[in-house]
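Right, subunit A next:
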Amino acid sequence: MSYDDWFRKDRLPHIFCAGCGNGTIINCTLAAVDQMNWKKEDTIFVSGIGCSSRAPGYILTDSLHTTHGRAIAFATGVKMAKPDFNVVVFTGDGDMAAIGGNHFIHACRRNIDLTVVCMNNQIYGMTGGQGSPTTPRGCLSSTTPAGCNEAPFDLCDLAIAAGANYVSRWTSYHVKELEKAVKVGLETPGFSFIEVLVQCPTAFGRRNKFRQVMDHVEYLRSHSLLKAKRDRLLEKNQPVPEDMFVVGELMKRNRPALGVKP
Partner candidate 1 sequence: MKLVIDETRCKGCNLCTKVCPYKIFREGRKLNRKGIAVPELDRPERCTNCRLRNLYGRQLCGVCQLTCPDQAITWIDEEPYEPHKVAIEY
Partner candidate 2 sequence: MRNEVRFSGFGGQGIILSAVILGRAAVMYDNKFAVQTQVYGPEARGGASMSQVVIDDEQILYPKVSVPDIYVIMSQEGFEKYGASAQESAIMLIDSTLVHSRPKCRCIEIPATREAKLNLKKDIVANIVMLGALVAATHVVSEESLKKAILDSVPKGTEELNLKAMQLGLQLGKQS
């Protein structure tokens, strides 16, 4: 079996724009799920609202496409009622960090056995490019026409502080690493959070000098700083470049978790 079998083939091609990286992240997630040897009937995909949240509609399992920001709350109900199920949540930065921020931190605090894959395109894609809680300072969006003047969230730091067992960050360029990270997330009992920075050519790139899809992917590649490298820099008291973001496994621990398979 390959991960290709996990798609609802009658639903493809999906509605994502040409060049959108969400499809890449679905591939990597399903490739990891496929390696787990999970049964389709025991695996549930849950999502909220937004581009990212259309993902479960293309996956051949029971799936729950819910209301804006609430995916993790719905998933909590599914997982608590049936700990036997493997529950994976697809969410986006606006969905999870803005309207659903409270559910996110509380799921981390409970350390409930979910795997959350956050497709962070740093903007509201589906509604047409409004600023989100992860839009970097200075970036243009339709609601920050003069450049975003608010500080963005570091979702991984948030998850770690709130108590998640597994936290990692990759980008849509790092497909192999992402696949592995999702797999570790799926294996880890407790709350696993994988943030994936993803290109959004339509809503983000167009406004922020990434007219070509590849320009943005290249930016994600060149500005990602491996955690090990960052740690080395810190060790040597060397400055960490400010315009880069850290990728890699940021937290793996074994705190008591909720809703773990009996």
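Annotations
As a working rule, a residue touches a chain if its C-beta (ideal position, glycine included) is under 8 Å from a C-beta of that chain, and two chains touch if they have at least 3 such contacts; residues count from 1.
Candidate selection criterion: all candidates are chains of the complex that A comes from, given by their letters.
None of the values given here were measured: they were computed from a predicted structure.
Here subunit A appears alone, and the candidate among 1 or 2 that touches it in the complex is 1. Residues of subunit A that touch candidate 1 in their complex: 4, 7, 12-14, 16-24, 27-28, 31, 172-173, 175-176, 179, 201, 213-214, 217-218.
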